[in-house]
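Apart from one protein chain that is not included, each protein chain of the complex appears where it belongs.
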């Protein structure tokens, strides 16, 4: 049993610091670096890539909407063609800096509102998959388990990784309870760790709709967060719990290789 | 005798059109595409790369200062480290879109104030050369003949191309007469064409300081402009004149290969 | 009979020119100046305000979404609170430059996607009306005839102006045929002028849905455009036609004052 732990990093900008990148890095295996349109800048990217290389972490591009002020979390009505070109641009920008650090990109994961829209909008999902495949067919496309994004990646002939969230509540149909609604966030460290184990070991999750039903949730990577108080401690205990249950935490490419057997 | 004709293109942005890209393209051999910080956007870049590919033109990245409002023509006081990272970023962004069009980048030429500062500031020149070498050692670095930028490229082990301007006035020390001063611009089509021939055939230029002296000016590429009235006609006649004098107009890489003999 | 002719101006940015501001200005009575988030910059604004003052035209702020690349025409999912603050900001920015030109602002008209959304979304419309009323209760709020925006302005105690389009096709319910659908644009100068007269004299418009029905359309201002080929000629003939039918073209405030009688 293997699983990848991924985290969004490199989200600082100019004079502004966001997240605890240095503290969270030792506990994850894949990092998604912001590409400068919704967060991040060339100096931040360079530092983040260097730190990832030193720790031996796998790196992915984390493209988002061109909306720094809204942190890429506000829906924007872009055409698939616009999304494709913005994503190409952002992957390329990260690639340029990665070249200078000798880092080879492992994956691409859309950010925020783009991630959420592409999960259910096939045309946007295909636009993203086209962009990824155009840049480098060996890149892994990461998307929510069971989403249009994963489907579009498969159809484009890409390796794909299904992502799950141990700190978010799921509904019976496998979708996330939207932020702001009851049950959306799992804040209890014990419960988060239990969810992680259930996903990694059984490929299942207990839904948070009151029914207590357990649904299938197969994922190759778990998303963890580094920007809230207590986040680092929570990720550390989650990782320990996974390993205590015999789950090996490894970079995404290794997880996919193992899964291919 | 070979020489490359290069032109800055892809400078439109969102709803704004700049230049006559489609009209000038048939007369040049290398295009420098804006990277989105001083001009250009992902949609504009994609269109420009596609048109260049269809016409078989060589493509370079044209990075500049992060100042869209000032079109990258206002000096900004950036550290060499900042310049290096901004340039990496911009080359990468163009590379990402070029991948989608099957275009392999040929060269990098800094834009506007960055070009002018790096021509005489060794630290900035070295920062740019480092960035180019980090991304891909086979990229050609383009800079003004006799500049720190060309020197830095050579020291970084890059192929370099010296650039000259047939439509600008030179001083006795080989530098350009600054815009806004008498003699800075050569607007007579006949004189521009004569300058081009003198540079390409003799490796010399007549200075515009009243002395009428002729100085050496060896260049592998001539910069032409497409954004002024009559520009296209001027470039067409310049190219015809070159060919009439036995100068073959060819992409930069071919010019450098021939020169290496 | 009086009517105002308004036009969106000041949409150039940095090195980029958009529209034929100087040519269209002599034919309109109110100008809506872009505020820098979707178009326009401080230098462009200053020039536009100066030209408007010299021609004695009334000036309004034309706030839009913070999306220069999309020209404010892409929907963005902003909260009413965000919209209120962005609008306050933009009116203020124009006001600052207007102070330097001795221009007193007459009105506010939202731009592009913000205009369209606020036409039918009461919460956004109220946010805009709150912003306008907060800045200066004597500002006129301009919105499409029959819209939530006009309604919100009235409820906020503002003077409001209903706007109509002589060069757009209307549906039977009084809404515009969306761009991209058949009948959306009226390009025949004769038909545009006839529409203008019908709106100004009769307060009616013939719908373009094939039925040929005539519906009420009461408006105090007509929007004209200056950024298409032939636009200036079209506006000139429209204005001549209005005057030939006894319609006096006058700034919005005069139209409203007359209407108040």
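In order of appearance the chains are A, B and C, and numbering begins at 1 in each one.
Criterion: a contact is a pair of C-beta atoms (placed from the backbone, for glycine too) under 8 Å apart; a residue touches a chain by one contact, two chains touch by 3 or more.
What you see is a predicted model; the values in this text were computed from it and never measured.
J.: Taking the complete complex into account, tell me which visible chains touch the one left out.
T.: Taking every chain of the complex into account, the missing one touches A, B, C.
J.: Touching the absent chain in the whole complex: find that residue among C:26, C:42 or C:259.
T.: Selected residue, touching the omitted chain: C:42.
J.: Where the complex has a chain not shown, which of A:4, A:41 or A:101 is the residue touching it?
T.: Hidden-chain contact among the options goes to A:41.
J.: Looking at B:67, B:101 or B:163, which residue reaches the missing chain?
T.: B:67
J.: Looking at A:13, A:65, A:95 or A:165, which makes contact with the chain not pictured?
T.: A:13
J.: On chain B, what residues meet the omitted chain?
T.: 66-67, 69-70, 74-78, 113
J.: Against the chain that's been left off, what residues of chain A make contact? List them.
T.: Spelled out for chain A, the touching residues are 11-18, 39, 41, 68-71.
J.: Which residues does chain C use to touch the chain missing from this display?
T.: Within chain C, the residues touching the omitted chain are 36, 42-43, 45-46, 81-82, 84-86, 88-97, 99-100, 130-131, 134-136.
Just so we're on the same page, only the chains that are shown with their structure count from here on.
J.: I'd like to verify one number: the distance from the centre of chain A to the centre of chain C, where each centre is the average of its C-alpha atoms, in whole angstrom.
T.: Taking the average C-alpha coordinate of chain A and of chain C, the gap between them is 44 Å.
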